[in-house]
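Have a look at this one.
Omission of a single protein chain aside, the complex is shown with its protein chains in their original locations.
In order of appearance the chains are A and B, and numbering begins at 1 in each one.
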Amino acid sequence: MNKIESNSDAINEQDLVKRLQKGQEWSFNVLVNKYQDRLLKIAYGVTLDREESLEIVQDVFISAFKNIKTFRQDASLATWLRKITINQCLNWKRKWKRRFKWHHDPIESENDKNLFKESKKDNDPETLYRKKQFEENLMTAIKKLPEKIRLVFVLNAFEGLSYEEIAKTLNIKKGTVSSRLYSARKNLINSLEMKD
Amino acid sequence: MVRFIKIILFFLSIACFFSQPALAKTKILTHVKVIHASTGPRYVDPGLKKIIPELKSVFKYTSYRLLKDQRLDQHFHQKDRVNLPGKRTLIIMPSDMEGKRIRYQITIKKNKRSVFQTRVLLKNNSSITIGGPQFNDGVLLFNISGSAK
Partner (left out) sequence: MKKTCSRYRSEDISRFVDNELSQARYHELAKHLRDCPDCRSLVEKYKNLTVMFNDHAGHTGLKIDPAALKQNLVITTQSSPKKILGNIYLKLASIAAILIISLFWFQGGMFRSTGPSAIVTSVDTDFSSVMIIETQKKKHTIIWFSET
């Protein structure tokens, strides 16, 4: 969840930013390895498309490296990268392309099913089946959430951001964050309970 | 400086005037490619290499097979037919030019009944893709290019 960065993390980040600003190639490797999991998760949470999220995050890293000199360090590098990722996800051209591809891609739902990996803890077939079924139903319900509501849910669930932080990231009011998050939860639970 | 630009523009316009082809003698070379796109095993026909990047940026199909490659030597208002799979026919007719674009009328018939008709202004030496009726677990795409001579 939302951790307070330790002093050593902050120093390492400063050092990384300095090296990126100098254009040192290996620092690009460090940047990608350090933040890709987190950004891919956010991008996937918003777009719900693996290929799309991979493309977006690759663009984010390239953009970040090219524009590192504009990074003022008034927020953390993670916060900056997160903002770029969200903006890219919401970019309308991608949205249009995504809608078109989704409509004409019969194999995408198959890909989603392949993502459900079995937990090693619950080996009982019935438990596994119920868990898998729940996850599938959850993802179906998440896909139906309006994007702006899903975005708030993603930032809360994946990044553990407070309402204040989410509000700042998305330039919306704190009250709006609260109501959108509640709306996401209400809709998801209603959808899941209807399938039961 | 302004006078200098005016002189240059004058000579440019002269060049444009002389570059327009005489309509009466214009021949249109129309090239129709019938493509079967599907989500089957990855395959791209060598004859489609030029347009595949554009199609792949829009479609998620993984296999693109060239079913038919037909070249038509046409004059304006000459209608030609291309037989398509699934009892379909493509009828194509260039009518005239508008600037550097060829005006085409394109009709797709199924069982002799017109199901789709469009009028386009195709940039010279460029192409348009129309699709896609369902066919054999995939769709048909028709890539039509035109060149005025």
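The criterion applied here is as follows: contacts are C-beta pairs under 8 Å (C-beta built on N, C-alpha and C of every residue); 3 or more make two chains touch, one makes a residue touch a chain.
Bear in mind the structure is a predicted one, so any value in this text is a computation, not a measurement.
Student: Thinking of the whole complex, not just what is shown, which of B:Val32, B:Met93 or B:Leu122 touches the missing chain?
Tutor: B:Leu122
Student: Check each of B:Glu54, B:Asp73 or B:Asp137 against the chain that is not shown and name the one that touches it.
Tutor: Missing-chain contact among the listed residues: B:Glu54.
Student: In the complete complex, the non-displayed chain touches which residues of chain B?
Tutor: 4, 8, 11-12, 15-16, 18-19, 51, 53-55, 57-58, 100-101, 103, 115-124, 126-134
Student: Pick out the residues on chain A that sit against the missing chain.
Tutor: Here the touching residues of chain A are 23, 25, 28-29, 31-33, 36-37, 40-41, 44-45, 50, 53-54, 57-58, 61-62, 65-66, 93, 100, 115-117, 134-135, 138-139, 142, 153, 156-158, 162-163, 178-179, 181-182, 185-186, 188-190, 193.
Simple rule for what comes next: only the chains that are shown with their structure count from here on.
Student: Could you give the separation in Å between the centres of chain A and chain B, each centre being the mean of its C-alpha atoms?
Tutor: 41
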